[in-house]
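Up next, chain A:
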Amino acid sequence: MTETPFLPLIILLTSLLAAPVLFALPERAARLRTGINLGVAALKLVLVGWLSWKVGQGVIYDISFEVLPGLEFKLQADPLAILFVSLSALLWLITTVYSVGYLESGPHRARFFGFFSLCVSATVGVAMAGNLFTFLIFYELLTLATYPLVIHRGTAESLRAGRIYLIYTLAGGLVLLLGTLALWVLAGTTDFSPGGVLEAVVAENRLAAQMLFVVLVGAVGVKAALVPLHAWLPIAMVAPAPVSALLHAVAVVKAGAFGIMRVVYEVFGIETAQALGMTAPLAALAGITIIYGSLKAITQDDIKKRLAYSTVSQVSYITLGVALASPIAAVGALAHLIHQGLMKITMFMVAGNLAEGLGVKKVSEMDGVGRRMPGTMLAFSAAALAMIGLPPLAGFVSKWYLAQGGLDAGAVWVIALLLGSSLLNALYFLPMLQRAWFRDPTDADAPPKQRIGWMLAAPPITTALMVLAVGGFANAPFSPLEWTRFVVAIEYQE
Partner candidate 1 sequence: MNDPFLLFDLLLASAVIALAVATLSVRDLFASIVLFVIFGLLSALAWVRLSAPDVALAEAAIGTGVTGALLLKTLHHMRFVTGRLGQDAAESVTPAQPVPAPVIWANAALCGLITLGLAMAFFAAPQAGPGFEALVTDAMPESGVTHPVTAVLLNFRSYDTLMEVVVLLAAVIAVWQIERGLSEAPAPALGEIWHGFARLTLPAIVVVGTYLLWKGSEAPGGAFQSGAVLAAVGLLLLLSRNYVPRPAHRGLARWAFVLGTGVFAAIALLVAGGGREVFEYPAEHAYSLILLIEGLVTISIAVTLAALFHGREPVALAIEEKRHDT
Partner candidate 2 sequence: MTPDLIYGATGIAVFAIGLIGALCAQDRLRRVLALKLCSVGAGFILVVGAWRIPPADPDPVPHALVITGIVVMVSATAVALALIRRLHTLEAEDDD
Partner candidate 3 sequence: MTIDPITLAVFVPLFGAIAAFVFPRAAVWLGLGAVLATCATVLGLAREVLAAGEVVTPLGGWAPPLGISLRADGLSVAMLGMSAIVGLLVSFGALDALRDLRQRQYFWPLWLLLLTGMNGVYLSTDIFNLYVMIEVIALAAVGLTVLSGTKDAVRAGLEYMYASILGALLFLMGVGFVYLQLGRLDFAGLIAAEPSGALSAALALMVIGLLLKTALFPLHFWLPAAHANATAPASALLSGLVVKAALYIFLRLTTYMPLPDEILVTLIGALGAGAVLWGGVQALRAERLKLLVAWSTVTQIGLIFLAFARAGQVGLTESWKAAALLILAHGVAKSAMFLAAGRIKDEVGHDRIADLDKSDIRPTLAQFTFALAAISLIGLPPSLGFIGKWSLMEGAMAAGYWHWVAVTMIGTLMSVAYFSRVFAGFLRFDRMRGELAEHKGWALADIAPLTLAVAAISLGLMAAPILSFIELGYPFGELP
């Protein structure tokens, strides 16, 4: 059953077409800009809601045209895409509200929101790409759209960070181009299809297939911040808070993780990947990244750096769930895609509020901030506890499924890994909470640096409530977890 095949295209175009308009608006047209931003974001969310409902009913969307003979630009809305598209549409709206508040009087707002729009378009494109070629196009577009956001402040430091970011991600993109080409030459198609497209190639040339796996996963692993390709992520912290929030929760890092899913599930197929003997090393790499990221996070005093290393660690849960090659672990991985997004975006917005409102940028300066910004810090606490894995919060749900999946796959070490990681999470988050709530402010009488308006305060609280909801109502119909099961059934062809 197909109808309105253009719906995915329309969803893509809403933000893509908004971008040139936003670029062209003069700096002073702030109200108009805010109106367009919020209007388009809301429209997109509604459209995505409609799309998910249709896809849930079994409608298949598929739109494509030929770019080169045989090679198609292809958009499709499969359940896996819907999972990611919904996340990005929802969080885009929230982050837009936050950004409007954050940049209220800053320079270059036209540029910022233009690229912001492009960035979400690219994310949606990454999600709905129907083949690796299209995925590559949006993957690169994402790099290009985020670069100006990362260096938005225009200082020497941010430019240096931007250069490192650009080198890592464009080199990754180039390797992805190589891999895509190799896939095209080897398999004659770059389509995503559950079960993979490489069976014939594997039978014929096992080594080539293995190399292709390394190349493709390595390429998307740059954005997914897999150790040792993660170095750009902590450095990119010079970006403004809403950008960091978006980068970590929705856009770049998630695009990498999502790419790993597509490559493993739909280019190779989980069984083929397992038969190639590639999943176990990937799982091991994910495990190393999880522990390494957490250990590094403990040693950071800068709040945003600590959060960044935490991301390195947390995103690899997704990779781990994919690599374990167990349907139960896969549920955990996919759920974590959503859960980590909600948790991390909350934390980054809080970090932004602390810096903007109180001038607090370091963990050691956090004494007593809970009393000065109770709402914001409550949101932070909820997200942090969820991240540690306190039942029944969001993080617990994903970790639970991952552990189950580990047992299912016969990898008992995963349990130990998850316990260790949770312990480390606690080690770097609890001191922050302890300082915020149980210590006296060092300069309690000091007036706040700047008043935090509702546009800055409301978004983190909203996302924190969502963190509570997705954990608490994990088994409700239409919860992310339920959708995840739907997706996994498809990918494992059950």
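Keep in mind how these were chosen: all candidates are chains of the complex that A comes from, given by their letters.
Assume contacts are C-beta pairs under 8 Å (C-beta built on N, C-alpha and C of every residue); 3 or more make two chains touch, one makes a residue touch a chain; residues count from 1.
Given the structure is predicted, the values throughout are model-derived calculations rather than measurements.
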| item | value |
| --- | --- |
| Options 1, 2 or 3: the chain contacting chain A in this complex | 3 |
| Interface residues, chain A side, partner candidate 3 - complex | 23, 26-27, 65-69, 73, 107, 111, 136-137, 140-141, 144, 148, 151, 153-156, 159, 162-163, 166-167, 170-171, 173-174, 177-178, 181-182, 184-185 |
